[in-house]
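The structure's right below; bear with me while I get my questions together.
Note that one protein chain is taken out, while the other chains of the complex remain in position.
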Amino acid sequence: MTIDRKIKMIVEQALSEDIGIGDVTTEALIAADATSRAIILAKQDLVLAGLDVCRAVFQHLNPEIEFTPFAIDGIHVRTGTEIAHLSGITRDLLTGERVALNLLQQMSGIATMTARYVDRIKGLKVALLDTRKTHPGMRQLEKYAVRMGGGRNHRFGLYDGVLIKDNHITAAGSVTKAVELARQKANHLLNIEIETRTLDEVREALAAKADISMLDNMHLDMMREAVKLVNHKAVVEASGNVTLETIRAIA
Amino acid sequence: MTIDRKIKMIVEQALSEDIGIGDVTTEALIAADATSRAIILAKQDLVLAGLDVCRAVFQHLNPEIEFTPFAIDGIHVRTGTEIAHLSGITRDLLTGERVALNLLQQMSGIATMTARYVDRIKGLKVALLDTRKTHPGMRQLEKYAVRMGGGRNHRFGLYDGVLIKDNHITAAGSVTKAVELARQKANHLLNIEIETRTLDEVREALAAKADISMLDNMHLDMMREAVKLVNHKAVVEASGNVTLETIRAIA
Amino acid sequence: MTIDRKIKMIVEQALSEDIGIGDVTTEALIAADATSRAIILAKQDLVLAGLDVCRAVFQHLNPEIEFTPFAIDGIHVRTGTEIAHLSGITRDLLTGERVALNLLQQMSGIATMTARYVDRIKGLKVALLDTRKTHPGMRQLEKYAVRMGGGRNHRFGLYDGVLIKDNHITAAGSVTKAVELARQKANHLLNIEIETRTLDEVREALAAKADISMLDNMHLDMMREAVKLVNHKAVVEASGNVTLETIRAIA
Amino acid sequence: MTIDRKIKMIVEQALSEDIGIGDVTTEALIAADATSRAIILAKQDLVLAGLDVCRAVFQHLNPEIEFTPFAIDGIHVRTGTEIAHLSGITRDLLTGERVALNLLQQMSGIATMTARYVDRIKGLKVALLDTRKTHPGMRQLEKYAVRMGGGRNHRFGLYDGVLIKDNHITAAGSVTKAVELARQKANHLLNIEIETRTLDEVREALAAKADISMLDNMHLDMMREAVKLVNHKAVVEASGNVTLETIRAIA
Amino acid sequence: MTIDRKIKMIVEQALSEDIGIGDVTTEALIAADATSRAIILAKQDLVLAGLDVCRAVFQHLNPEIEFTPFAIDGIHVRTGTEIAHLSGITRDLLTGERVALNLLQQMSGIATMTARYVDRIKGLKVALLDTRKTHPGMRQLEKYAVRMGGGRNHRFGLYDGVLIKDNHITAAGSVTKAVELARQKANHLLNIEIETRTLDEVREALAAKADISMLDNMHLDMMREAVKLVNHKAVVEASGNVTLETIRAIA
Partner (left out) sequence: MTIDRKIKMIVEQALSEDIGIGDVTTEALIAADATSRAIILAKQDLVLAGLDVCRAVFQHLNPEIEFTPFAIDGIHVRTGTEIAHLSGITRDLLTGERVALNLLQQMSGIATMTARYVDRIKGLKVALLDTRKTHPGMRQLEKYAVRMGGGRNHRFGLYDGVLIKDNHITAAGSVTKAVELARQKANHLLNIEIETRTLDEVREALAAKADISMLDNMHLDMMREAVKLVNHKAVVEASGNVTLETIRAIA
């Protein structure tokens, strides 16, 4: 539900921003009762994400627009594939076009890029996690697109996960004290993750029973050492300098 | 004003999305009255855009945070430059960090890329125009970033400019009829722009006294021909296949 | 669409303002399941505008109210004509009555007055334009009513047309400079209109290639002179002292 | 407070409707830091209403605009009187002008017309009451303007007064039953007013102990008779056909 | 209508507060297309209130959930009674459960307690009135629950009834002056109620023709005396120290 409502809000905001007092060109040139058919076509290979959002755009303009999808979110689609057919009032098809394509392209772009990374770590016992670097108001949809590309979501915000960063450690005095404070004060349903930058910090985090250690900007060798240290006693995450070239080695 | 209000709304939406019921880590680890200083540093060469938005994020969290900028939007900044200093309640500095940096990076990214294109057409009597391919709710800020990079804005939405596309022409019957209809029905304060794809369409648009002709996906040679045809009797825009490599030749 | 959404918002605002926590009289006196029929009758000759808004009021209260229109917006209606029939739950018919009639009367009032002015300039090659003197939140509906009365809309707001007034000219230094600045800085999809008050200003505007000259508060003789000067090289508008008596002469 | 908040909402709605993405003319022509002075002048004799709203418009655009009033709401102002001085950023003064004047003119128009009616009944023991025929969202301000013109407010909506109309009476069966039902079911803090159209109805309302009788569209003679009947045992209101010519006789 | 809209808003607010970005447990454990049946069962004897609100919660999550009520608001329900059956998508049933039950329990709790008080004064010519001591945003629903329990509503807010309290009397100077001022300035459709604490104040209120006297925190003897004084010339209310033990005597 919430995702439906989120979609509705984003669609409304995007359409209102684009249309304002009206699509002056379409209103001047297209008869109010003219109807048309339209096709959404893949212009490149991609992993699809956002088809429901795309449909929501047109149906927000006019609930009677028929939207027939030929694919579903999460699948690989080749150049030239017909993704969906639309039919209905021409004015609404033209007025909604830009907003619908913007959202579909942005979300499929994320899914496609995620899939390329995930592809590199295929077969390994690791997962690709996302970040909080999203566009305002779009976090849920952008994190959904990551899932469609085969990635997993890290926390959604500052509220659904404890992640202790270097500034927090400095303020608390030490890794040990930081983990203790978090255990004592934060909601006990949340795991405690801590960013570590040296092997000493990894050891300290382990001793303090942090649930997850994020290895921040470590070299490959140091990471290897760290993973040995942890030895499955906690979950390990790697962060920083992850590119299509480095990801397999890191994983 | 409206831009201030827009910034306020975006900042509120972004913070609310990120913080939800609270920054559990910071609230557990940082004393409520602890204060800190922070520096915003350029990690790469960039054209700055979004400094006011960045300030707005922190001051929305706490109006008493001091924000001292050492640069202004629109200037080129080198790696390592200190862009701004902040001081105030540590909790608010940590809680606002991600949202502030997200916005600053997204906007500066657009300004930087725009500036690279604009740089290629320096000295020529042309302007770089943007599109409506923006993120929901972010159009005003993203178009502002284009201006900071030296570009100019095309229309903001479907309401503040007549732009006749191929579907409109088909529906109207011909370029001539489309321009006539637009002149007759649309607000007379708006110019009439038309997408043309052949030299014949360019000629027809000219004869119909369209104010602006957009040359859509034409080859360089055809564009040259088209510009000759128009011969300053209307404004000409080129669209499609514009990259850092091709832009100078097109211009 | 946007107009539908605007109507929905206005209807919601108006009903909520009128009903508050409830129509205490109707709730006390009318059984919840009682049904009735009602007729909307023209009490004077008028040009109809707002029938959809009227229907929206009742159907917002109860989507099952049947609303059968016997006229459409834009037509002349004589005293005593039945404009629409309604049937449904009595409570909803009584509760919505005042809001529905308020909107219908306000909009039809504008359409009727507009039609009287338009009638005076019948046969001439001119159009009657409206202004931005509207009630807060009602601009789209009031401008719609002008169209229903046969008038045309001037710009909808400060954003969809450049209109240079005397204060702008003073600030810019001269008519010429004002037009130049506007051409250079404003969105190139907008025409440039300028208010002129003397024949010299008209000449200057013409020389500066302003797209539209508004003749502000000029006497008939001066207007005639101005129109000669412009000689179809730009669009001319007249503003100020337009009454039912003067409009034909001005036109 | 509520009135302040209402004003804020109306001002915000009106400005947002007028400005949209920006005042393109002013932004193109006026320097961002230019400052000016402005005077609000009465162009005709009027009773002032809306000065605070007017100030709110400009200060919403820019809290630093200085607004110095030389009058207060409710006073008679002669043609040519300087009502207020403004000084501040030129852009904000120009951008806010239309919205501020719209509201001031609409409200002063109501106050002025009210005052002319009130003037006709001076010296008599009666009050001039308003109706619910207002513009959407503007009821509180329009009723405020009535008070500034010397009138009194009837109920604000369907929720703060019981007013039994002919349809209610028909549905209830009789005047007596209608009053009984209202007394039994409606909030006992509300008086009960009933519309009467014949002397019999007036008698019945009196017998049923209605608190207020509205004489609906009665002739002067019948009204006189009705007032005698009531003989101060209830409050009497007259409604319908009240014009500047008839109001004294009715009163 | 307004009550429907109010319910919608409360349901939306409550669900959004509870669900946030999603019901992580249910989404992880329950298949998206699994369906279930559920029963709402009375765990104790109660007077039902809120069944429509309860239905609204589930249907807001998914309009296709079937909700079959076996009771209606306002009736006494015994422990073990099946109040309603639900069937539909399991995820939606589980996700909505807490919010739906919270509202049903809160409202039925109020109705049940009200009914116990009303039961004590059965047969007497008095009514049980509520107060403005409600939870933010819940006043309409909580006052509805009072009605379902057999009580009557006092005013809904500060706007639909005049209630003069001791501070108002002090400020006005005397009971007499306070009533006079209220009659003169407040909307004449509202009755005037005054809080009295001594027999002298009751007498003065009577002389000033207050419509209602509230006896505030008086002993039983004094109340008896007060009621005699008033002798049906005004309505009398008792306030303060009303418990299940004292209510019959007071009544």
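Descriptive notes on the structure:
We call the chains A, B, C, D and E, going by the order they appear; numbering starts again at 1 in every chain.
Methods note: a contact is a pair of C-beta atoms (placed from the backbone, for glycine too) under 8 Å apart; a residue touches a chain by one contact, two chains touch by 3 or more.
Only a predicted model underlies this, so the values are computations on that prediction, with no experimental measurement involved.
Of the listed residues A:Ala14, A:Ala111 or A:Leu190, the one in contact with the hidden chain in the full complex is A:Leu190. Shown as candidates are B:Thr95, B:Gln140 or B:Asn191; the residue that touches the absent chain is B:Thr95. Residue positions on subunit A in contact with the hidden chain: 152-156, 159-163, 187-191, 193, 212, 235, in rising order. Listed for subunit E, the residues touching the missing chain in the whole complex are 10-11, 13-14, 17-31, 34, 36, 90, 94-95, 98-99, 102-103, 105-106, 132-139, 156-165, 167-168, 171-172, 178, 181-182, 184-187, 190.
Think of the hidden chain as still there; on subunit D it touches residues 1-3, 5, 140, 156-157, 160.
Everything below uses one rule, namely that only the chains that are shown with their structure count from here on.
The chains other than subunit B, kept where they are, remain one piece by touching. Both subunit A and subunit B derive from one sequence, and where they touch, over half of the residue numbers involved are common to the two copies.
Comparing chain pairs C-D and A-C by the number of C-beta pairs in contact, the larger count belongs to C-D. Put simply, the C-alpha centre of subunit C and that of subunit D have 23 angstrom between them.
Each chain gets one centre point, the mean of its Cα atoms, and the points for subunit A and subunit E are 45 Å apart. Residue positions 20-21, 156, 160 of subunit E are each in touch with at least two other chains.
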